[in-house]
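One protein chain omitted, others in place.
Then we have subunit A:
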Amino acid sequence: MSRPFVMAYNKDLLAAAGIEKPATSWDELAEQAKKMTKDGTYGIATGYKDNFDPWKFIWAMSVQAGNPLVDGDTFKMDDPAVKKAYETYFGWLTEDKVVDPASVGWSNSNAVAAFASGKAGYLMMTTSSSIPTLEKSEVAGKYEYALMPTIAPGETESKSEDDAASILSGDNLVVADYSKQKDLAFAYIKLVTSKEEQLNYQKIFGDLPANAEALASLSDPKLKPLAEAAEKSQATPFTGAWGDMQLGLLNVTVQSIPDLAAGKVDSSALEARIKEAQEKGQASLDRASKG
């Protein structure tokens, strides 16, 4: 199954602010969000205390700026693109003031709730699994999905080979090298990835099929941007050290939340936090290449 990440937007709020098309660059996103922010309505809904979202933003912006974070045996979190990504992500709150200040305590579900009540223009980092909630909310029929921006902050065109619209997300099936039942395992994989089974799963859980034929047979127009995001998804670096790296990326946000709430993330404090995560991630990568 695949769960590509997209953003949802409130058609009425965008139209009221005179915005014709959802943003395709992060800079444009902030500009549009500013226009929509007034009287208790915010341009963007996102949760800074979510256990996953923060690192996905940083990863995506960094990849789009041409830094996929891992280069061979080197972890590149100390790259300026990463700091820029944090500054952009935190900046929505501290500089642009386009997110609800309470979102320092939100997880993704709080952000979905804010968007569902019609109080936000964009809902970031969401998937098709938000459809059941949104269809029963005030914004039913008033929202659409769109690709998240693919142009890195401060840039005017994509610097990455692929668009990296979303992190490649979904479920993986692995057959161990030392398995004694490889044939059976492969037969199982063939079964669960068949068109029929994948469509059946989609009906029940809302996740998009990983089977291309099955994906093409879905006709709901709402799912189109999701299918496109699935195509433009990129995987996180394939290394055993990724767990630590992800934890480090997330931890920078966790430890910055008090500053965020105070309205200003100090540049040198941010650098120190990035440096610490860089060191831990590199140490973990060293162990991975040794093992």
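Note that in this section a contact is a pair of C-beta atoms (placed from the backbone, for glycine too) under 8 Å apart; a residue touches a chain by one contact, two chains touch by 3 or more; residues count from 1.
By our rule, contacts and distances are computed from a predicted model.
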item	value
Omitted chain (choose from "Dehydrogenase (Flavoprotein)", "Permease", "CU044_5270 family protein" or "Binding-protein-dependent transport system inner membrane protein") - UniProt protein name	"Binding-protein-dependent transport system inner membrane protein"
Residue among A:A17, A:A113, A:V192 or A:L247 that touches the chain left out of view	A:L247
Contacting the left-out chain in the complete assembly, out of A:T41, A:T94, A:S137 or A:Q255	A:Q255
Residues belonging to subunit A that touch the chain removed from view	49, 51, 101-102, 104-105, 178, 240, 243-244, 247, 250-251, 254-255, 257-258, 261, 284, 287-288, 291
